[in-house]
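My questions all concern the structure below.
Every protein chain but one is kept in place in this view of the complex.
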Amino acid sequence: MPLLQLISRRLLQLIGVLAGISLVTFLLVHMAPGDPARLLAGERASAESIAAIRAQYGLDLPLWRQFLTYIANLVSGDIGLSLRFQRPVIQLIEQFMWPTLFLTGYVLCLAVPPTVALAILGARRPGGIGDQIIRLVGIAGLTIPVFWLGIMMSRFFGVSLGWFPVSGYGTGFTGHLHHLFLPAVSTAIWLVPVLTQSLRAALIEKTTADFVTAARAQGATERQIFWQTMLPNAVLPTLNLLGVMVAFMIGGAVIVETVYAVPGLGTLMVNALLGRDYYVVQGLTLVFAVSTVLITLAVDLLTAFIDPRVRF
Amino acid sequence: MIDTPVLAQAMPSFRKPMPTMLVALAILGGWLALALAAPVIAPYDPDAIDIMNMLSPPSALHWFGTDQVGRDVFSRVLFASRVDLLLCVAGVLPPLLIGTTIGLLSGYFGGVVDNVFMRIYDLTVAFPFFVLVLAIVGVLGPGLLNFILALTLVGWVSYARLVRAQVLTIRESEYIQAAKCLGYRPVAILGHHVLPNAIGPVIAYAVSDAVLVMLAGASFGFLGMGAQPPLAEWGVMIADGQAFVQQAWWICLFPGLAAISLGLGFALLGDGLGQIQRRGVTA
Amino acid sequence: RVVSPFQTTTLDPMRSAAAGNIETYGQLYSRLLRRDAETGALEPGLAEKWDISPDGKTYTFHLRDAQFSDGSPITAADVAFSLERIRTDKKSAYPAPLGAVEAVSAADAKTVVVTLKSAFAPFLGNAEIWNMGIVSKADVDKRGEEAFASVPVTSGPYEVKQWKPNEKLVLEPNPHYWRKGYPKSDATVELIEIASPETRIAMLKAGEIDVVRAVPWAQVDDLKTVETVDMRLEPSTTIYMTLLNHKREPFSNLKARQAAGMAIDNKAMAKAITRGYAEPANTTLPGSVDFHDKDYPGISYEPAKAKELLAESGMAGREVKILATADALSQQMALLIQAQWQAIGLKPSIVNVDGGAWWDATGKGDYDAAANWWYNETPDPDLAVRWAVCGTCGSNSYNTFYENPKVDALVEQGTREADPAKRAEIYKEIQRITTEEVAQIPLYYAPNAVAYSRRLQGLRLTPSLQWTLEETSIGQ
Partner (left out) sequence: MTGLENGKPPLLDVRDLSVTFGAFAAVKNVSFTLQPGEILGIVGESGSGKSVTCRAVMRLLAAGASAQGSVALDGRDLLALGEDELCAIRGRDIGMIFQNPASHLDPLRRIGQQVAAPMIRHLGISKREGWQRAVRLLDDVGIREPEKRARSYPHEFSGGMKQRAMIAYAIGCQPKLLIADEPTTALDVTVQARILQLLKELNRKTGLAMILISHDLGVVADICSRVVVMRGGEVVEQGPIDEVINRPSHPYTKLLIDSQPGRRTYGTTATAGGSAPLLDIARLSVTFGAGRSLLGGIGGDHSFRALDGIDLTINAGETVGIVGESGSGKSTLARSIVRLNTPSGGTIRVDGQDVGTLAGDALTAFRRRVQMVFQNPYDSLNPRLTIAEAVAEPIWRHGLADRQTARKQADALLETVELPRSLRDRKPRQLSGGQCQRVGLARALALKPQLLIADEITSALDVTTQAQILELLVRLQRERALTLLYISHDLSVVSSLCQRVYVFKAGRIVEQGVASEVLTTPQNPYTQALVASLARLPTERTAPHSQSVSHHAT
């Protein structure tokens, strides 16, 4: 029962969040200089044709009227038409969503196991040689610029060795795996140290906890202690961090997507912004909002599942 | 809101010298010195353009070579350290402070406060960073200060979420209940009892964040964000040099190395702080 | 598979004049005339032959038997419909080339009559421009806007197989194309959009794509050494120049403009930026348009004199806002200009913006200078002058707000004159005046840097930015 309550409450709140975010985004995008009609019609387009385009899309109306129209459409379930492509925004988002989701999942699969492995190795004997190496490697990983890494990897593995394609999304599951390998690895290489740092810090804090001593006194092996006692007790901050990261990733794995030409939401967002394609930006914002709220909810549920003391 | 030096409490003993800490301080101190002394050390004006001497490789004249418009890379790397040091601090501290405060309040008080903050949090995370950057550039104009503003507006969420997760469990612990019972004000409890026990993973993350901030400006260059030319900044130097990297590896390499070394300094610092912080419980 | 940094946003030939669309229109729609890929000469297209009335005001086109991609015949009604749309529809992005037209009508199923307001020398050339593509009236009437947003009925060598906006456009040969035997290869064509030049090059090297447009200069030498790649610098009508805002100080002042022009060493810049692949520009018009004055000395590089002139103008120490976008080339140009102007006593600062904001600021005149480029669709200079230096042609002289009634008059005169020698004089005059008055600061004439995979034969990019895909065959 409380579970359902929580979920339904969150969904209700979601509506508020969506309303707020729509308004803010709407104002901000319109506040930024730049005219979609000009970018649409091209450089040599005449002033009349630009005015005509503006009139056709209602861009010449006062802002509040544009917003009202938008909201009215939104309520009736229509998130609008792309100014640039004359296609329903929903269709565009649907087209670009899968690569991003796939990439996000891929990154998680690549990032989580090493994070846990490294954090264990490090926390098992804090200050030991293994820990030092992991720390240094982690630190190095942290300091490497993502886009630089992306370019270097695409040069090396893509061009010089030819092992992986350097662009696109591919077809079929294995095609996706193959095509998105480099982008996923580049992201994971950046994500792993961040998560490892956090997890390792929390783990080391728990190594001295009394209940860990107690588990040891029961003859639990270090492995059992780690999985059953230390990890659940230490994982919450990292889980929350991961939630934030995943939300950020869905919202804007832009750098990686541009470097590797992945046709994902990040790419769509940048292009929509540069082309001032207002409704696509709005639509994407809504998608990000929904996914964030869902991720937050998932993390909160997991948190409550792991830690019975936590109440929402 | 922090009435006792929290850090002093969180990391009380410097009794044993720690090698990582020393290295970290050495690196950071070194960069600080270089940054301060940049006008003295730098052989050239960092913005002086030399059309005839573009993309010349490292030589006795130009130790790190020259860039795509003939500026001395060595001098620029030096001068950029001023910007980057500042950027690391200014880009991390405000989100850290704001996020930590919000995380503390939200996690500790729960209820309505938490709900409100978490909705703001949802809003912020969901908010496309690019739209924000674009709007800020459009309305306030491009520039580093506005960039930091944008970073702060978005960056606090990670801290808030991280701290809140910690606080949710800490607030149930008996020593917090004891503190309440002793009639300490919420401010005191939060600052003196909750925060020091929650700050560990935050410090670890802040340090990685510093490195990210340093490089973020370069990523948003295409929206006109970050350091404006001709101001030297490592991230922008790398990004601009990218197009020329085939013939002139030195334009990207040296600022990259500089950024990595400074990042290393910060990362080691965070590492050391974490160690000391942990020692706070036992020693 | 062709990659380009430019986006395809619409498949309706009249609706956009943006770079990404221009490339695709040529593949989808045939025009009345076509240009020979090799020589650049005008040749019959959909019109088998045409007559011009003695007064130069009436053009009669006789259409050949041709079909749209759905198999229906291309009739005079379709042609009239298409041209009228371009000319009069409010949403038409670029009606300028048909500015002289009074009416277009279909005399019979195979004959189209175009009447002009007055004699207009460049008309035939203009009728070949990319947006003059003939669309199916029936299809547009039936499906309207949607037709272009989904899959249009085409008249050109290719038809659309799949369009994923923002990602790629997949074309396949049009079986009903009127030029029999073309396209030479029956391979599908993918036009892929990728913004990052590094990624484009990496893809080419990795063999994932066959053609890269807009290769950064810095990469040209490197690509030349790659065996599988044919790195070509193809002639173009592109000119790089610096816009000056004539609407406000300091550049509303002639002497200040001249000083700014003299401060810039465009030979050195051309060499430095393009590694010598581009020619320094001497006039405000592209170097490869007809009637370009090769012998005009251009603005000389005299920093000392520039300093004096600037002092005389009273504009020394003025702040100058240089707009730049974030790509490497724009940055490089802005930096170089900034440094050179600083040397003569201006106070230039660079402001980075994205493309949308760039257009916004220049359109409103909220800037002082901006380095940029443009190109001309036809070899004829008419459109070029209208775009770049004409104050009454709707372009605000490319947002510089330069306006000289004498030049405006000459522009009109140039179109009415049929005699090439006389036209040459007129255009040379325009070039002289505008360069002397520094309407803009010409920098250099750049070729199109395109890298091709060696397995393609016959593919090139024409100066008017059309791929010769139909002529292309694929080797091993």
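When the chains are written out, they are named A, B and C in that same order, and each has its own residue count from 1.
Here is the rule we go by: a residue touches a chain if its C-beta (ideal position, glycine included) is under 8 Å from a C-beta of that chain, and two chains touch if they have at least 3 such contacts.
Computed from a predicted structure; not experimentally measured.
Visitor: Using the contact definition given at the top, list the shown chains touched by the missing chain.
Guide: Over the full assembly, the chain not pictured touches A, B.
Visitor: Using the touch definition from the top, which of B:Leu22, B:Val89, B:Ala178 or B:Leu257 touches the missing chain?
Guide: Checking the options B:Leu22, B:Val89, B:Ala178 or B:Leu257, the one contacting the hidden chain is B:Ala178.
Visitor: List the residues of chain A that touch the chain left out of this view.
Guide: 1-3, 6, 208-211, 213-222, 224, 228-229, 232-233, 301, 304-312
Visitor: What residues on chain B make contact with the chain left out of this view?
Guide: Touching the missing chain: residues 9-10, 169, 172-175, 177-185, 188, 192-193, 196-197, 280-283.
In the analysis below, only the chains that are shown with their structure count from here on.
Visitor: If every chain is a node and each touching pair gets an edge, what shape is that graph: line, ring, star, complete or other?
Guide: If you draw each chain as a dot and join those that touch, every dot ends up joined to every other.
Visitor: Would you mind telling me which chain pair, B-C or A-C, is linked by more contacting C-beta pairs?
Guide: Of B-C and A-C, it is A-C that has more C-beta pairs in contact.
Visitor: Quick one: chain B and chain C, Cα centre-to-centre, how many Å?
Guide: 45
Visitor: Could you grab the centroid distance between chain A and chain C? Build each centroid from C-alpha atoms only and quote it in angstrom.
Guide: A distance of 39 Å separates the two centres.
Visitor: Hunt down the residues of chain A that sit against at least two other chains at once, touch-wise.
Guide: 32-34, 151, 270, 273, in rising order.
Visitor: Where in chain C do residues touch two or more of the other chains?
Guide: Residues 198, 353-354, 357.
Visitor: Under the stated contact criterion, what part of chain A meets chain C in this complex?
Guide: Its residues touching chain C are 32-36, 38-49, 52-53, 55-56, 82, 84-87, 92, 95-96, 151, 154-155, 158-159, 162, 165-168, 258-261, 263, 267-268, 270-271, 273-276.
Visitor: In their shared complex, at which residues does chain B touch chain C?
Guide: Those in contact with chain C are residues 47-49, 51-52, 54, 68-70, 134, 137-138, 141-142, 221-225, 228-230, 240, 242-244, 246-248.
Visitor: Please output the residues of chain B touching chain A within their complex, sorted ascending.
Guide: These residues of chain B touch chain A: 20, 110, 115, 118-119, 121-123, 125-132, 134-135, 137-139, 157-158, 161-162, 164-166, 168-169, 172, 200-201, 203-205, 207-208, 211, 215, 218-219, 222-223, 235, 238-239, 242, 245, 252, 256, 259-260, 263-264, 267-268, 270-271, 274-275, 278, 281-282.
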